[in-house]
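Complex shown without one protein chain; remaining protein chains in place.
Chain IDs A and B follow the sequence of writing; residue 1 opens each chain.
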Amino acid sequence: MQQREEKQLESALEAIIQRVNDLKQSIAAMIFKIENEYETMNWPTFLDNFALLSGQLTSLSKVLSNDKCPVLRNLTVLPVHLSPERDEQLIQLTEGRVTTFAHDLVPDYLRTKLEPLAENKMLQLEHKAQNLQYDNAQKQITTYQKIISHVWDIVSKAREEWEVESSSRGNAQQNSSVADTHLLVAAVGMGKGLKMGPNPNGQSNPTSGGMMVTPQGRAGGPAGPGQLPSNPQGMAINKAPSAIKTNIKSAAQMHPYGR
Amino acid sequence: MSYNSSVNISVEAPIENQIQEITYDGTEIYQPPLTLSESLAKYAQKIDFSKTTEVDIKKEEAEEAKSDADNKDALQSSLWPWDSARNKLRSALQEVCVLADVLAIAKDKRYLILDSVQQEPLETKPMVQIYARKKALQGAANVLLTGAEKLKTSQNEAARNRATLDFHIELLRLRQNWRLKKVSNTIIGDLSYRTAGSKYLQTGTFEVTKAEDEEKPGSPPTSPLPAGSAPSKPASALRVSIPSELQGVAYIEVLCQKDQEDLCSANINLLGSGPPPSNPDMHWQQKLEAAQNVLFCKELFNQLAKEAVQLQAPVPHMVVGNQIMATVLPGIQLIIGLCHSTTGDKKQPNPPPAKSEHDHVLEHSLHQLLREVHHRNTHHPFPHPATGPLGPSKKRMMAGPMAADRYELLEMTKSETLLEQIVKQAQHFIMRMRTEYVLDTIAKEVKDPLISSHWNTLNSPTQSCVKINISTHGYDALCRTPLVIHVGEKSLKCICRDGKVMNMSYEPQELRDLIFCHINQHQILAVQALAKTMGWQALGNSNHLGTGSVEPLGNASSCLLSSPTGDRIIAVRCEPQAGTQVSVAHTPRTDFFPSRLVTEKKWEHLGGQFRDVRLEKMEGRNFLHKMELLMASLTSNS
């Protein structure tokens, strides 16, 4: 139990550390960009960077709100060892920022007080909130919630619609089916599925379209009974027109009724 | 401290900064003045955290940091649009670095560990949250709203300032009417009839460019200009450049005129009453249409000229300059000319040279004929069944099964040329005019039987039909002679009342003679019909009388009528040229006296002399009326 919790803590901590490092890097890069490219920088690029930062903050908060993450409120940072000597490992860990874990560092690093500007803002807001009556506060809370949920509905609906639109356009519409193409081409080219035979059910390919070849279709047709589809592999077709002549001649030599 | 991220950032602060540390490899690490946490750490060591005055100190730090920043060199001061953002980012970076370090160290578990303790439940302050979030949402919403406002205002501005037309809107309209293509940087259009089936080799490409603002010709725009000729700003945002040979306005002039002795000096330049000179500020649509028309007229004239040279006509056609002269009928010529006036030409001082007017109908026919050729070039009939070859006409397809012989096949390949067709139309036009003229003249001349002609409303360019009725006023129900004349290209076909078909040539005199003959016949027939109604008997008639003098035109016809009691005989003789002669005889003779040869009285019944009636002295509005009165007066009661 304990170990599981510890393991959880470890993994959560790793994830958090990773995110925080990413955030740190992107802020540093942005500062660098401002300082060096301020002449060529334009508003959209600036906003892009800010978007990146906000994305990273969001991912960090996601990690924190993950189920796997233990409740960090129950953990306090406890200094266990203070030494005024330089610690190389420490330097490496903190990228040169902390050289000695001395007692002058601890209060600074471990302060929980907010930054002055942020603290000012918080004080203002708290002051404002305290001035409000409880009833008013409740009313305001409920209206606020209502408005927010309303706006959220609108936005989510719009987003759904847009997603559906874009996805439907993006999908390759199936305008033609390959099976149908093959069926049609085979039918027109070789008469597959169109021939009337004595046992046609076994030969027809059941594809879309529901075709049923009727048995005994053309009794008394001009071609006579017993037409089986020819074996396509055995077909050797003459090409030249002169060959047609010879073919016809040979056919005429046959007795016309002796097929 | 320098941030050891993937990019080596060297801090540009001047070297007066404190050296915080010198690492073992000799690198000096400066302390950046804006790093709040480090300066904070320095001061914080001297401060008791439980006191609340640290807020002021922090503010002082911030101010100091700011003043430090003000002492920076010009490089950083020029960052001023981004300064506040950079500062905020820097503070954010510090916080995040601190967090990262703490987490790393805690993970390391040597200096810091994460210990679980019992925490009291967190109290939620909903209102605070609400206020905070409201503020944030407001900020974001404001940004979006201001952006939308800006867009709206800019669009309204653009819509209001539509004085100069938008190039793109104009281009869209141009594209709706003409074929345009973009070739590298230029926009090329095509105004030829190639896609409609024409095979003419001349290209009709035009170029589209943006119209720059024209320079006002020197006068400042504020001063009032005389005569109200205000300088015009460009009427449209784009300009079309047409190839020079297609500029201007052109039309095909078609004249039918009588022979002129001096054919060679016929006025070549037919621009007499030419089209109005084109305005350089003309709208592009009109310009393009005019250019297309010029191209069409050129193609038409080219085709006609080619045919004129190739055809073998009895009187050869002549092509001189931009005129084609074809002989339609002996003495009548068809002149087709291409009139092309380029911009800037004033009206020609020559008076209009043609004696007859430009024939708009034939010009229209020419246009239609060429369009038909185009149509046939593209609209080939489809094969039925569907696997047949594309292209052969239906007749051609039937030629196989129907065993067409070589002659038929050759005939199938022949087709009439444009010039032949238009000459045929011109011939028909002349024939029709002549027939009309003849009929009208006869109708004016001859009042006694009335000649009324009714032309069919439906006719073709090469065939018309007219129905002529010869009837006498007041006696229409009695007798009417109808004639049908089919006017062809070079001949007339007349179907007479008895079914006989007479084919006449293009000479108008033949028709005239025919009509007169029919008038002649009509009179005799009418008299006979009249006699029937009056009770008189027709004793005999002859349509082609062999007695009397030889008629210069046709034959005389006559009839003999006898009264109901038989005591009077009327003899009528009609001649086409000389009119009618009527004579009356008594039976029995009033002047019978028995003589030595003829002794008995009975011979008085043989009938007396015929005495002429002077029709011109008789009363009666027309011949039949006079005959009626005559018959009435000669009918006795006994």
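One rule holds for everything that comes next: a contact is a pair of C-beta atoms (placed from the backbone, for glycine too) under 8 Å apart; a residue touches a chain by one contact, two chains touch by 3 or more.
Definition applied: contacts and distances are computed from a predicted model.
Peer 1: Can you work out the missing subunit's protein name as recorded in UniProt? Choose among "Mediator of RNA polymerase II transcription subunit 18", "Elongator complex protein 4", "Ribosome 60S biogenesis N-terminal-domain-containing protein" or "NAD(P)-binding Rossmann-fold superfamily protein".
Peer 2: "Mediator of RNA polymerase II transcription subunit 18"
Peer 1: Out of B:121, B:314 or B:400, point to the residue that touches the absent chain in the complete complex.
Peer 2: The missing chain is touched by B:400.
Peer 1: Given the contact definition stated above, which residue among B:387, B:460, B:549 or B:599 touches the chain not shown here?
Peer 2: Only one of B:387, B:460, B:549 or B:599 touches the chain omitted from view, namely B:387.
Peer 1: Tell me which stretches of subunit B touch the chain missing from the display.
Peer 2: 378-380, 382-390, 394, 397-398, 400-402, 405-407, 410
Peer 1: Considering the whole complex, not just the chains shown, which residues of subunit A touch the missing one?
Peer 2: Against the missing chain, subunit A presents residues 172-177, 180-196, 203, 205, 207-209, 211, 213-214, 217-218, 221-224, 227, 229-230, 232-239, 241, 244, 247-248, 250-252, 254, 256, 259.
Rule of thumb we're sticking to: only the chains that are shown with their structure count from here on.
Peer 1: Need the CA-centroid distance for the pair subunit A / subunit B, whole Å please.
Peer 2: Result: the chain centres lie 56 Å from each other.
Peer 1: Which part of subunit A faces subunit B closely enough to touch in the complex?
Peer 2: 9, 13-14, 16-17, 20-21, 23-25, 27-32, 34-35, 38, 41, 46, 73-82, 89-90, 93-99, 101, 104-105, 107-111, 115-116, 119, 121-122, 125-126, 128-129, 132, 137, 140-141, 144
Peer 1: Give every residue of subunit B touching subunit A within the complex, in rising order.
Peer 2: For this pair, the touching residues of subunit B are 1-7, 9, 21, 29, 37, 40-41, 44-45, 49, 55, 58-59, 62, 76, 78-79, 81-82, 85-86, 89-93, 95-108, 110-119, 122, 125-128, 130-132, 134.
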